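Omission of a single protein chain aside, the complex is shown with its protein chains in their original locations.
On to chain A.
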Amino acid sequence: MIAYTIRRLLMLIPVLFGISVFIFLIMKMIPGDVVSTMLGTEATDESRSQLEKQFGLNLPIYQQYYNWISGVLVGDFGVSLRTGKPVLGDILNRFTLTLELTLLSAFLSWIIAIPLGIIAAIKRNTSTDFGVRIISLLGVSVPNFALATLLLLILSVFFSYYPPSTYVSLVEDPVKNLQMMILPSIVLGTAMAGAVMRMTRSTVLEVLRQDFIRTIRAKGASERVVIFNHALKNAMIPILTIIGMQIGVLLGGTVIIEQIFSLPGLGQLVLTAINQRDYPVVQGAVLFIAFVFVMINLIVDLLYSYLDPRITYK
């Protein structure tokens, strides 16, 4: 198990290397560059070349890549071309918000989706089941921005409530922070809940049809034991797969939701950086997001083997 984990971590090296080359080349290929966006089109050739030299953009491309990646390897992601601040600090700063948003959304989605999915499975083909399935369909199909706008509209028109608009971190002011985070979490959680609900319902149903459930009933188990001790545990692997994917995606930042609720998350950072052709920030952030994504994958895989003794990694 430990050996497996180490091997998986070692395998990350070529993956992340590939991603770093890829993102580096992409950034070079998109039209426009930081110098023109900073100086405008009227700039003299002299001032252009001076700025290029300052950013190291006059070097051959492999040299530029080497300079960047050798810094990354020792934890130096460079500085933003726009603000001059270290990239990694910015990323981590934004990431705490994104992480909080993700965990809150995930939590909200689970406490709704898993119980409802189970209820739907137990009461399959009844009106309850039908209701749950409609909710989950709405959850997965209503676009985030629509739900977000609707929510804000309803709150402001009918309740004259406006969420705070300048971000404060959880440590500064927990109450105000939660006030800001709860609405976007509900929006994101709803979308996640739809998929989790559907998966919970179908896998619990499938497990309940299996032979061993009959054995457990024949032992004299109550339905509670059948559902919670056995059916749910057996249904957990597919559910976990979905949850892992959702969390991975959310941790990459959610541009639209961050924009609507004016949250300075990872998504916003990347978006602004792309617009300004702020290469070190985009490259650093994408590499970081990729790293988080593969780590989530690894954690999910390890959880599989924890849950299911038939899955062992050697």
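What to note about this one:
The rule is simple: a contact is a pair of C-beta atoms (placed from the backbone, for glycine too) under 8 Å apart; a residue touches a chain by one contact, two chains touch by 3 or more; residues count from 1.
The rule is short, and it goes like this: contacts and distances are computed from a predicted model.
With the options "Peptide ABC transporter ATP-binding protein", "Sarcosine oxidase subunit delta", "Sufc-like iron-sulfur cluster assembly atpase protein" or "2-oxoisovalerate dehydrogenase subunit beta" in hand, the undepicted chain maps to the protein name "Peptide ABC transporter ATP-binding protein" (source: UniProt).
In the complete complex, the hidden chain is touched by one of A:Ser20, A:Ser80, A:Thr203 or A:Asn234, namely A:Asn234. Among A:Val157, A:Val171 or A:Ala218, the one in contact with the hidden chain is A:Ala218. Contact between chain A and the absent chain runs through residues 210-212, 214-222, 225, 230, 233-234, 307-310.
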